[in-house]
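The complex appears here without one of its protein chains, the remainder shown in place.
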Amino acid sequence: MNAAASGVASGPGDPGPRPRRYAFLGPEGTFTEAALLQVPGTDAAVRTPMGSVPAALAAVREGRVDAAVVPIENSVEGGVTATLDDVSFGAELRILREIVVPIRFVLVAPAGTELADVHAISTHTVAWAQIRRWVAQHLPDADYVPAPSTAASAVAMLDGAGGVSTEGLGYDAAVCSPVVVAQHPELHVLAGDIGDNTQAVTRFVLVARPDAPMPAPTGADKTSLVVPLWEDRPGALLDILEQFSTRGVNLTRIESRPTKAHLGDYFFSVDIDGHIQDDRVADALMGVRRICPRTRFLGSYPRADQRAVPVATHHSDAAFIQARSWVDNLKGQ
Amino acid sequence: MNAAASGVASGPGDPGPRPRRYAFLGPEGTFTEAALLQVPGTDAAVRTPMGSVPAALAAVREGRVDAAVVPIENSVEGGVTATLDDVSFGAELRILREIVVPIRFVLVAPAGTELADVHAISTHTVAWAQIRRWVAQHLPDADYVPAPSTAASAVAMLDGAGGVSTEGLGYDAAVCSPVVVAQHPELHVLAGDIGDNTQAVTRFVLVARPDAPMPAPTGADKTSLVVPLWEDRPGALLDILEQFSTRGVNLTRIESRPTKAHLGDYFFSVDIDGHIQDDRVADALMGVRRICPRTRFLGSYPRADQRAVPVATHHSDAAFIQARSWVDNLKGQ
Amino acid sequence: MNAAASGVASGPGDPGPRPRRYAFLGPEGTFTEAALLQVPGTDAAVRTPMGSVPAALAAVREGRVDAAVVPIENSVEGGVTATLDDVSFGAELRILREIVVPIRFVLVAPAGTELADVHAISTHTVAWAQIRRWVAQHLPDADYVPAPSTAASAVAMLDGAGGVSTEGLGYDAAVCSPVVVAQHPELHVLAGDIGDNTQAVTRFVLVARPDAPMPAPTGADKTSLVVPLWEDRPGALLDILEQFSTRGVNLTRIESRPTKAHLGDYFFSVDIDGHIQDDRVADALMGVRRICPRTRFLGSYPRADQRAVPVATHHSDAAFIQARSWVDNLKGQ
Partner (left out) sequence: MNAAASGVASGPGDPGPRPRRYAFLGPEGTFTEAALLQVPGTDAAVRTPMGSVPAALAAVREGRVDAAVVPIENSVEGGVTATLDDVSFGAELRILREIVVPIRFVLVAPAGTELADVHAISTHTVAWAQIRRWVAQHLPDADYVPAPSTAASAVAMLDGAGGVSTEGLGYDAAVCSPVVVAQHPELHVLAGDIGDNTQAVTRFVLVARPDAPMPAPTGADKTSLVVPLWEDRPGALLDILEQFSTRGVNLTRIESRPTKAHLGDYFFSVDIDGHIQDDRVADALMGVRRICPRTRFLGSYPRADQRAVPVATHHSDAAFIQARSWVDNLKGQ
């Protein structure tokens, strides 16, 4: 298995049979771990849950792990700002892969609990936001107890020896991902698939250091960028977008984020169709970089849906090669 | 005082001396209440704290209050998605005013507590994110206990009779806004202004029903829109932005949000310079609405910073009037 | 027959049965007269040949004729600058109709002349340019004698009494349009259809005073404009073109002409698809007029080819009406 396929850099001085090390936004049982397990070879790897996105990415930067999986976008809640900001402002990193995971929620409790016994529910705020309708319908009077992750409240019921109890926890049931139940079958599922939006998915990214080998183009790729807007004037964003549109490069995601300097200063987190090895993408990146010299490249990697995007003849590699050789010939005269 | 100045509709059948009723994202003592109090006349109004942004906006829609103040954007954290989504998808509302409030955090505890006594701190997750550096420096080992608002953990220490205690709360100190301390001077301030970014501000909006009288143009105005992107193709967003740029209309904020239908479908929450009574803005809105027939108008209202934006001669009202009368004359021939 | 159908204003004080009066670029027998005869009702009208385009248009402006037919564009030679400049700089006029005439040339001489007898040929310079290949092949050694029109050299051979002679003319044969031969069958055709480009056509326009009733929209119309470029800077022309493209208005012709003030100052003579009564066209004209306040409208009239141009839904009149009423409602609040 080559490095690109595994999604992780081995590096020239790799001693060989050392197992890969991955960080992920923990604790165990979160959707992030489910995403990590979709990366080939990770079942045999060392997988370290981290308490936060910044902690997971710091572990990558400091070389304590080879790569990390963190959430970047949820189809219901939108961009994961902790991730967007950290990859944009911290030391440079590279996205090697995207993983899309369906988001399902289950309500768990100690065996013997009935729905009618549930007066307080604990889970992460984001999960709570995504099950509001179900709660309003089935447990309208239940109190909400915030938790630091979607797995934490469920895991807190476990005594590590097969026992499950909510005693002293301040809640009677927890909302978590089915992954937790798969890992801890002693949890009793009171209700399954209780998410308001049954199509909900979260997109995760596998992130490594910038010296990781870039995944080869597959014909169905995506490139991620961070573009600090250069000026507050009519058309500044337009200038950037034109660099893409005049080369037929499609934008699949654009998200504005505050630079944190002062209100009204933004940077843009952008995904475009195509790979930096595609001429139209490389050319568009040059254009953007000229306008915004602090533009950051976050990586070119395969689209999770493997859907190839049609490219007009005059934006094809062949058209670029023909045009470049024409100009080069003329310049050589 | 006229309705536009108060920021709230009186309506034709207004009985007169009834006090205005306002909802705000509670509990009391939050930055949102501080924002509300900047609206003229609100000190004498009925002010009702609500448990969530949707609850506050529902109170407006159902006529239980005249208007509500909710946060919409933070200079550090970015857009407040609960607000952006609710005003975009729920029944139509109108923004009448924006209010910018500096965000300051204080650490409070019962009198007699020292920093060294603090082993666990409670506050809202967003506040916790904004004091990380101070905590790392002064209380690196403190545990974090999430709370539903920036005021809740502090208020929970109060017995209502002047007593302050953390007994049974699971934390030793709380982080809140100075507003809480102003209202409850019995709270002991362990450390003041502990936010990592001392320039941090949050922008709030005063929201009413669509029949509220629109604030008159001041020459330094802003217009808010919701634009569902019509198509996933190169240049779709560009087409929208061109409707603004060809009329010299500046974009002050653009935020993409998932439509929640499926990953990759976005709508855009947009603020532009100018008032719908300005010809260039009205003309741009027509252009956008043609392309995206589901475009939603959220209101034209004065900029909080009262800064007028220069307008080129050929985008002025005079240029529009001259051009329209020219075409109208020709069409009449 | 109504005025729009005849293409000419009758005017309120029209005494009635007076015949229409038309000027055309003469002399008789030119392609321009052929174009004029395609206008309904002109066979019964008074038709006055004029010595030049400016003379024909002056006759219109001064009320000596109701309208004039002048050439505006040739498929081989390009724009007719005398016409483009006169309608752009002189007192305002209106184009009521376009007429496309195939350009065919014949070589005529007195009866009895053989090709071998032809040592000098006379015709208008433009005609000479369009038969070069035929001449090079059949009469490579013939001298060229310039003439003021395509009919003049042929007509000069006639004695008015049925006689044809080249004596004292300095040439042996003339090149003219088949129209001359139809009118003067005593001319002997030495060679027919000798034009290098057998697809060549000339586009003529019927021009009247600005108070002439504008032709009603047919669904396959054209609008002509004169746009003085406002500034010599990157993108000035682009700004104008964007006013068309953002409304889906197609450009069918664009020609730059010197303003004659100094080298590098241009105005643009532009034809676009659609009628000023089409909302997208009226809106685009407003946009152009805002940017270039000296923009001149030359008329909306049916396309000679009657080909309707498809219009995207969001550029249709319905989309404009819907968007305008939306904005008007909002402004009325």
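In order of appearance the chains are A, B and C, and numbering begins at 1 in each one.
Convention: contacts are C-beta pairs under 8 Å (C-beta built on N, C-alpha and C of every residue); 3 or more make two chains touch, one makes a residue touch a chain.
The structure presented is a predicted model; accordingly, all values stated were derived computationally and were not measured.
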I'd like to know which visible chains would be in contact with the absent chain if the whole complex were considered. A, C
Options A:Glu73, A:Glu242, A:Glu255 or A:Asp273, residue touching the unrepresented chain: A:Glu242
Residue in contact with the excluded chain [from A:Ala109, A:Val164, A:Met214 or A:Ile254]: A:Met214
Could you tell me which of A:Arg64, A:His119 or A:His314 touches the chain that is not displayed? A:His314
Just the residue numbers, please: which parts of chain A touch the chain that's not shown? 210-211, 213-214, 239, 242-243, 246, 276-277, 282, 285-287, 289-291, 293, 297, 314-315, 319-320, 322-324, 326-327, 330-331, 333
Chain C positions in touch with the non-displayed chain are 73-78, 81-82, 100, 125, 129, 144, 146-148, 197, 199, 201, 203, 232-235, 237-238, 241-242, 244-245, 248-258, 260-264, 266
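We adopt the following convention: only the chains that are shown with their structure count from here on.
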In graph terms, with chains as vertices and touches as edges, which category applies: line, ring, star, complete, or other? line
I need the chain pair with the most C-beta contacts, please. A-B
Across the interface between the identical copies chain B and chain C, with over half of residue numbers shared counting as same and under half as different, the residues used are same
Could you give the separation in Å between the centres of chain A and chain C, each centre being the mean of its C-alpha atoms? 63
Would you kindly tell me how far, in whole Å, the mean C-alpha position of chain B lies from that of chain A? 27
Residues touching two or more other chains, restricted to chain C: which are they? none
